[in-house]
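A single protein chain has been removed from this complex, and every other one stays in its place.
Just so it is clear, A and B label the chains in written order, and each chain counts residues from 1 on its own.
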Amino acid sequence: MGFFLETLFGGLMVGMLYSLIALGFVLIFKASGVFNFAQGAMVLFAALAMARFAEWIPAWTGLANKALVNVLAFIVACAIMIVVAWLIEKLVLGKLVNQEGITLLMATIGVTYFLEGIGQMLFGNDIYKIDIGLPKEPIFLFEKAFQGGVLVNKEDLAAAVIAAALVALLALFFQKTATGRALRAVADDHQAAQSIGIPLARIWVIVWSVAGIVALVAGIIWGSKLGVQFSLTLVALKALPVVILGGLTSIPGAIIGGLIIGVGEKLSEIYLGPFFGGGIEVWFAYVLALVFLLVRPQGLFGEKIIDRV
Amino acid sequence: MLYRENGQFKISYRADQQIFPIVQDRWVFALLLVVAFIAVPLVAPEYLFRAVLIPFLILSLAAIGLNILVGYCGQISLGTGAFMAVGAYAAYNFTVRIDGMPLLAALLLGGLSATIFGVLFGIPSLRIKGLYLAVATLAAQFFSDWAFQRIKWLTNDSSSGSVSVPNLSVFGLPVESPVQKYLFCLMVVGVLALLAKNLVRGAIGREWMAMRDMDVAAAVIGIRPMYAKLTAFAVSSFMVGVAGALWGFVHLGSWEPAAFSIDRSFQLLFMIIIGGLGSILGSFFGAAFIVILPLVLSQIPQWFGIPISTATASHLELMIFGALIVFFLIVEPHGLARLWTIGKEKLRLWPFPH
Partner (left out) sequence: MLFKTLKGIALSTAAVAAVAASMLATPPAFAQAKEQFFPLLVYRTGPYAPNGTPWANGKQDYIKMINARDGGINGVKISYEECETGYATDRGVECYERLKGKGASMIDPQATGITFALTDKAPVDKIPLLTLGYGLAASQDGNAFKWNFPLMGSYWTAMDVLIQYIGKKEGGLDKLKGKKIAFVYHDSPFGKEPIPVLQERAKMHGFEIQMLPVTAPGVEQKATWLQVRQNRPDYVLLWGWGVMNSTALKEAQAVGYPRDKMYGVWWSGAEPDVKDIGEGAKGYNALNLNTSGQSPKVIQDILKYVHDKGQGTGPKEEVGSVLYTRGLIIQMLGIEAVRRAQERFGKGKVMTGEQVRWGFENLALDQKKLDALGFAGVMRPLSTSCADHMGSTSVRIHTWDGSKWNFVSDFMQADEQILKPMVKVSADKYLSDKKLTRRDAADCGS
């Protein structure tokens, strides 16, 4: 029983981290109708920028205070992601207005390759460290109730808290601020939003920047756990089942979807895995999402797809 | 002037409905066949066969298969690598477990196994649409990645998970040298491409296109969605499965599951988008583009004589590849096939302006 709780907690926390990446997908899909396959590459690019600037800033300026260096690197990385967002809007999205979904998807895959190439060319392809002071050793709860205690990973816990805070912040942003309302208007209907005077291009830049910063936070957390290197892009592939399970247009969907997929993945790997020889968690997550989709084809919280003849 | 249809009157429906109604087209195609079957084997260097022509042929077959599914029937699929893997491993199992299995039979059986797999994973398409389906097909991709690593029976209990096929031969003729392999692939691909072209020109092709354009309206006028979608998955998986078997047997010789990973699926999707969705000729164009581009990109640094480290060259390749994809999508979202059609249209008028 203790081990089951461990797996459950582990799954919930990792699910929260998947939600963080899924959030980037959902934000961009909501506002510009583009399924941004480049989210994984953006996570890598942002994390590389942060990791390398955290190394370079002390080397260039001689600052030693770790916290200050990290904050500065974060600011620089945010600025870089905003520039990337602006460039993507100008060079890619702006030229592909009104194209079919699959064309936009392929364009984002093209952007993925480009970002992967330029990120590694500018920042290098070794494993880089991000150290924001997250604790590495585990803690053991309920040691009286269960033998050996229930293991809770402090780093994952901290990461889950950060992710939850970010999600709450974004939810507030969308609900309460004028820009948030404008974003929701654009997500609902581009042409109507344009006709009442909402500047479409600027909104898209804002959305992609926010998605870029979300990618940065995700990159920092995952980079702190795994080290910043090329495989970080593959984490985005694990977030895709989250997106489709929760619905492409729903932020709460991304969170709930993330929790379900995280728990499902870990439980399946540990309890079903040995029967299959192990290694099943990747496809299990997708099959789980698929099963949910068969029941609700637009995801748990997604907008119903209405076909007009 | 050169391409006028003047004077070419058809006096039978059969003549009117042929694939190349204009006689100039037929001459060009015949010339192309002569070049492909006779001139190229005589002239081309071995490297061209191994690195360019054979992959081009096999991947165009896979692209045709994917184009049927995505371009003609509108079902986005990201799991093509899985279907290729099923085709390859099934053909391998038939070859290894049944003594004296002829190569062609093994390929076709591989294709049929891929068909069954494809129809199975196509069933969700009856309920799920659009981008959701794309991500759902990734389930097939990752499942196949896992299955071929884990289930020992599928790889004939090979301790390393890597399988290989020796000594291919068709009707007693060996398929060993690059020229022989090229001619074999050319014939298989030619036959299957003709099959595909006729399917899409027929009733079933029209059903697919109706499902793609407006599936609700199609259902209203009596096209059965299940039949149309599942046949699209079936035919597509068959072609992709045969292509996968060819890829493993003829091009690689020995392979591991990583040869059919998600990168392969993306590569095929790129081919049909750049080549042109909903066009058989487009699949060939797209395959040629994607096969040749990395080779050209990797040679450019040497060409200019600038010494760059291989890492930087790799990164540049990725960047240029990505940029070119975006460029193409901006300039011609309907792909190279559209450029070709526009070109032919202009050629009909040339040298006159109208």
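Just so it is clear, a contact is a pair of C-beta atoms (placed from the backbone, for glycine too) under 8 Å apart; a residue touches a chain by one contact, two chains touch by 3 or more.
Quick caveat, the model's predicted, so the values are computed rather than measured.
Considering the full assembly, B:303 is the residue among B:153, B:303 or B:352 that touches the omitted chain.
Note on the undisplayed chain: of the listed residues B:22, B:48, B:119 or B:179, the one touching it is B:48.
The chain not displayed touches chain B at residues 45, 47-48, 50-52, 145-146, 149-150, 159-162, 164, 166-167, 252-256, 258-259, 292, 295-296, 299, 303, 309-311, 313-315, 327, 331-332, 339, 342-343, 346. For chain A, the residues touching the chain absent from view are 3, 6-7, 10, 14, 120, 125-127, 129, 136-138, 151, 153, 155-156, 225-227, 229-232, 234-235, 238, 265-266, 269-270, 273, 277-279, 281-282.
Simple rule for what comes next: only the chains that are shown with their structure count from here on.
Separating the centre of chain A from that of chain B, both taken as means of CA atoms, is a distance of 33 Å.
Every residue of chain A that touches chain B in the complex is listed here, in rising order: 35, 91-92, 95-96, 99-103, 105-107, 109-118, 120-121, 125, 237, 240-241, 243-244, 248, 276-280, 282-283, 286-287, 289-290, 293-294, 297-299, 305, 307-309.
Within the complex formed with chain A, the residues of chain B that make contact are 70, 76, 124, 127-132, 134-136, 138-139, 142-143, 145-146, 149-151, 214-217, 220, 262, 266, 269-270, 273, 277, 311-312, 314-326, 329-330, 333.
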